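Encoded as structure tokens, the structure appears first; notes follow it.
Shown here is a partial selection of chains from the complex, left in place.
The first chain written gets the first letter, and so on, giving A and B; residue counts start at 1 in each chain.
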Amino acid sequence: MRELGFSVVRVAEFAWSIFEPTEGVFQFGLFDRALELAHKHGLKVIIGTPTATPPAWLTHKYPEVLNVTQEGVTLHHGLRRHYNYSSQKYRELSAIITRRMAEHYKDHPAVIGWQIDNEFNCEINEFYAPADHDAFREWCITKYGTLDKLNEAWGTVFWSQTYSEWEQVCLPRPTPGKKQPNPHQALDEKRFISDNTISYAKVQTDILREVAPHQWLTTNGLFGHLDSHRMQDDLLDFFSYDSYPQFSTIYYDKNEENPLADRGWSQTLSAVRSISPNFCIMEQQAGPGGWVNRMDMPSPKPGQMRLWTYQSIAHGANMVVYFRWRTATFGNEIYWHGINDYHNKLNRRVHEAGRIGAELAQAGSRIASTRYTADIAMLRDYDNEWDGEYDVWHGPFSRQSGKAWFKALTRRHIPSDTVYVRTGTTIEDLKRYKVLIYPHPAIMRDETAALLEQYTREGGIIIFGCRTGYKDERGHCYMRPFPGAAAALTGISVEEFTMVKGTREAVSMKWSGGKEALTGADSFNDVLLPESDSVVVVAHYASDYYAGKPAVTKNKFGEGEAWYFGAVFNESSAGQIIERLGLVSPAADWLALPEQVELSIRQDASGPLHFLLNYSEQPALITLSEEKTDLLTGKKLSGTVDLEGYGVLVLS
Amino acid sequence: MRELGFSVVRVAEFAWSIFEPTEGVFQFGLFDRALELAHKHGLKVIIGTPTATPPAWLTHKYPEVLNVTQEGVTLHHGLRRHYNYSSQKYRELSAIITRRMAEHYKDHPAVIGWQIDNEFNCEINEFYAPADHDAFREWCITKYGTLDKLNEAWGTVFWSQTYSEWEQVCLPRPTPGKKQPNPHQALDEKRFISDNTISYAKVQTDILREVAPHQWLTTNGLFGHLDSHRMQDDLLDFFSYDSYPQFSTIYYDKNEENPLADRGWSQTLSAVRSISPNFCIMEQQAGPGGWVNRMDMPSPKPGQMRLWTYQSIAHGANMVVYFRWRTATFGNEIYWHGINDYHNKLNRRVHEAGRIGAELAQAGSRIASTRYTADIAMLRDYDNEWDGEYDVWHGPFSRQSGKAWFKALTRRHIPSDTVYVRTGTTIEDLKRYKVLIYPHPAIMRDETAALLEQYTREGGIIIFGCRTGYKDERGHCYMRPFPGAAAALTGISVEEFTMVKGTREAVSMKWSGGKEALTGADSFNDVLLPESDSVVVVAHYASDYYAGKPAVTKNKFGEGEAWYFGAVFNESSAGQIIERLGLVSPAADWLALPEQVELSIRQDASGPLHFLLNYSEQPALITLSEEKTDLLTGKKLSGTVDLEGYGVLVLS
């Protein structure tokens, strides 16, 4: 490992049965030997607490710790993550193993930090053990205080769902027409799961902060029903993510036009960056992957492992750990290949890892001092993501538009950030950006609307799509014309609206005052009605019975402007708006890039680093009108440069 | 509402937890105030008994009332219709709330009638609670008396399924190869569910007849496993249906040629009319519909709400209630939009409702005195519909042919009725029609065959498709050549037969004595053998090893004739038969209509009303060779008339 330039390893994240082979019996010999060896070779160690995999003795003796499906099927020992967060017994046993490990390794010279559990809410992010129903009821009591308030928040008067005793309150249970719960209860369920996950993690972080205060804490993965931002703020030093861009070769939509494939991971990395500006990749793909029966991926092609490593770094990673050193010869992840094959002989991935190691030995410290920088941000929030999982009247639109905007921006070489709108979000958080895109925030709290008004009033540009602002934080519709909370900011109302699906034909738009068509009014159409003189209609519908009515409006609001786009975005319509706004690459005046190359910029006081990432197997012709130096090779570059297939440049 | 011309409202159908917030505590204040207001403005009120939604206190205290899946998963409070019909406790509690409501409102001047429960057997029409297994066993004891008779009826000697004690008899339970029950037991299961539903409804209607004898009774919806005809005959004053033609925009078969879309609801309305000749639409679609996560429909286009209202009326509705006045801002039906939006301001649907209200204020009483009239009927029956749910050797054919015939008739402007063949069906019921089409009555009782023979003997024309008459009422095959019970009537036997599916290529037919091809011998082929001199072979198979053998026969039988079509019908073959029979529109001599316009005729002693319904967004050119008056506008029309897109005329 040292020869390849490695400096950090992660261990022990699934090793509970090794540390505690039977209840209350602890042994550390195996990992003591491993850590000694690491220390001897100058490798630093991250230890994972092993709570993602409770041992057989534990689940056999305490079956109440197991997770249960909504239908009542208990999920047993045999894979991983088969426990629930609510069981007091599991919290006790997790505390014991964490404390023992912390005490044992708190002063180990090789140990630099801890990974809490492994991939919270991976595999499964719903929990229906009896302990979960009880914990949810307690959570509701804490949140609402009285049943009257809960009944009002969940709108239980509809369909006679009113609760008259607390003991009647449970997590959603099977009903006729499966998976058809009360929508407000379903939204609270996700909030509860997130709170409960964080509360479970806190059991461990509290112990580690107390026992091992000099070692840092993180956890890995970005999964559902979890407010990772709050977990980061409350519990962790920085966030970690597991990056497997090769999934794009097997999970994809055949009908998607012009897909981003592995480049799409850059959007996810933007979300990770919104949690902690510099982060760790705890698992960077290092070979073909797959379980025995699924996720069976092709091998990355030569250069892709390096490309994806720099993709992570370009987007903010300051530590990258590969998964994994050597491929296991047994178990469910027998085909999740590491850098080394089963036979441990040299292969091309080992060589590629060595190349990266050598480059970062040179360039790493310069890069580590910088931060990703962008003028444009996409807004997201947990309320809408969780509500939109169930609610098909806005959730799918946000996913569709988010991808469309990212494609339109990255293919124009315009870096963008992701910002989560949260309770603590400040005007300063937003004012760092010239333009904000908030595609379909169906739920919009009054405070959020006020914050966005302030941003716009002070000169910002904000862009909304259809279905904006019509719900409150409980998921109730406001009893006012759409766009509800965003009415003042946008200056319009929605005269009428329709789903565009099934046999309903798509409608076209065109820019006002011109013949140019705006590509497609996808998926949902809000027919707009200007309510203020400050509103300019920038596009009209061009077909169907609302032809000629406003489709896109722009409201001058203070020093800024608020756009309302009456449909769901696609890459083309997002691109046309980008062009209308005059947005261009920050390096446009000295750098010409083909579409296949991503531009990311990290910056510090001594200036910017321009990461150029070629996602194509084919070479890319780029043109520099100023001479630049490639940080990875030290070469000076100017004029027309041929960037190899899957090649990377870091220009400074 | 008064301004829009409304005269009736429905309330309370899901309000159990308001009337009885905890067990035995009743309160009527909310609805008393609402009814007083309605009365003050001259609105009549239909009250729904709220038993479709047992409250939380009820299901929590008496979990035995809940429905259970076949696999044993209890279906809880959270949606609606989570109860079973067999629980004595639920019948008791339903009786109590019904009696209390009846006593409270029996003399209310605004209350004209009651809706029992809401949409029986919607969402779920299978029931496997312990009480259901017990009730089914009792039902079997009543039906069969002895186990020997049950064993014979269910053919239990096959696969060693013989029952030796009554306690072994249950509803179908999970077996290896899921959903693979004994077919005769499965048929009886559906008969039991229907009987059990009616028996449950009777608990309520008995109370209402006793307590509120001056108010009428109905219930709404047309769902599976329920003999709505018997329920109507035994319990109700008239039947009600909930009509949502916009479902056609999202639930459709992409491969269907020339689909009817919303016009297809006319066929369903024909079935409703067979239950009660004049009926109520308790829920007429009044906006975009949908639950949070499904049934998300586009908005009806301008004119469609009016079109569908007249579609209902043309087919026999004498009362139309829209669903719903105002859109709910919370709960699972948050997107089931009413006439009014969340904000309650005027919108185009309110205007459209007002237009209809004004028209019906003029024309309503004239229309109400008439009845739908047709010379042709499609026959159906519950035996085959319930057996055909499971039996793919005839069930899918009936659905396919029924649709094909309706398309062929309606597009030729030939009105048709639906008639359910039941125990009480009389020769007079049938002799009202010149032609009967009974596509694939696999189950044919001897009495049914005798009735159809009498109909034909006395001059009627009857048309059968393949798979006719081979099963008895238990679902056993007769031990005689096909078409079994229909052999005498059709004068043929089936020499051999085959499914036409998978890699088996479709076979063609041609008319005898000509070169004209008959379009397609779809899905199943009976190769026919005339057994009587009175049989004429009207078409032959034209390919495969049975080329040249009879495919379609016509048997002169008494004064009439019986056709046997050896395959499943499609629109084209049904159309060719219609033309051979010389059937034309009853208005053919003075009215020329394009295909897109439906013609329905309601009639009374003072003459016919011709409803012309344009289902196209495009205008329709119609030609009248006689002058007629449009009842809705009072305008006189003749010559070439341009009927607007989605337009309606009622000519008299």
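Heads up, the rule we're going with is that contacts are C-beta pairs under 8 Å (C-beta built on N, C-alpha and C of every residue); 3 or more make two chains touch, one makes a residue touch a chain.
Nothing here was measured: the structure is a model prediction, and the numbers come from that model.
Here 2 identical chains are displayed in place, and the whole complex they belong to in this file is assembled from 3 copies in total.
Keep this in mind: only the chains that are shown with their structure count from here on.
Of all residues in chain B, only 14-18, 21-22, 50, 53-57, 60, 67, 69, 73-82, 123-124, 248-252, 261, 288, 290-294, 296-299, 301-302, 327-335, 341-345, 347-348 touch chain A in the complex they form. Chain contact summary for the complex, chain A toward chain B: residues 71-72, 154-165, 167-168, 170, 172-177, 179-185, 390-393, 470, 474-481, 495-504, 544-545.
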